[in-house]
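Heads up, the thing below is written out as structure tokens.
What you see is the complex with one protein chain gone and the rest in place.
Showing subunit A:
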Amino acid sequence: MTSFGKVFQVMSRERFRTTNKILLAELAVMAGTLLWSVVTRGIQSGEFFGVAAAWSGPAFLAAFIFMSVANEHVYTRDTYRLIPIGETKLYLTNLLSSFLMFLYFGVIQVVLYAITSTIDAKFLNSLFADLMDPRYPLGEAIKVVIGLGLMGLALVVLGWTTISLVHLVVSATNNFLPNVSRRAIDTVLYIIVIYLVVRVAAFMMHEFNNLSDMMSASGQTLFGMNIVGFLVIAAIEAVINVVLLKKWVETIPN
């Protein structure tokens, strides 16, 4: 059987290239935006950081979408499904390689923020001095940033497991349905499965919040419980996905 490391290597290689392409595109767009500013009205204070922050969002979205496509690609292609490795290992390696590439993308964004905020340090310092409440120490602000980062990563994992769940349920169900009006059936199936997944996830999150309330949790605990809640739902979805892969999901024929 193939080792986890080897499969991880081949899966990450292509995603690493994709991530770098997104980063290059982001840098090109940032450079273009700044060049446009230079030509039209000159660079304003805070503009470097502003441009980096503004383009970071779409870049994150692009990275999420490209990794999602790469994830789903693995489940229906013989190229990956024929690798001598169990479905559980294949699924987890796939998810992990996307997650680490997304993390790498996030680290580069932090570096970009750091570089541009250094350039615009004077402007940002005065801006934060105006915004910051003296009773609200820097340590708290850092905690919020870390918390939001963790929440973001948990949501990304949940997003991928949910997309896979919808894709795999529809793919598995397709085997048992007649071969007529395929597109119409697929569309209806996608709507039903997305609706069900969202409803179940919402119900579970509601239960998690109730649990936190029962524990008379503080804001921080409530926040932490939400992250745990997302990860628990993601884990449940991952288990269902692996079962679907093992039992019903077929690859696209030659």
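Here, a residue touches a chain if its C-beta (ideal position, glycine included) is under 8 Å from a C-beta of that chain, and two chains touch if they have at least 3 such contacts; residues count from 1.
The rule we apply is simple: contacts and distances are computed from a predicted model.
Hidden chain, UniProt protein name from the list "ABC transporter ATP-binding protein", "Acetyl-CoA C-acetyltransferase", "2-oxoacid:acceptor oxidoreductase subunit alpha" or "Ni,Fe-hydrogenase III large subunit": "ABC transporter ATP-binding protein".
If you put the hidden chain back, the residue from A:Phe60, A:Tyr80, A:Trp160 or A:Phe223 that touches it is A:Tyr80.
Annotation: of A:Val10, A:Leu127 or A:Val243, A:Val10 touches the absent chain (contact as defined above).
Although one chain is not displayed, subunit A still touches it through residues 1-2, 6-7, 9-10, 14, 73-74, 77-87, 174-179, 247-254.
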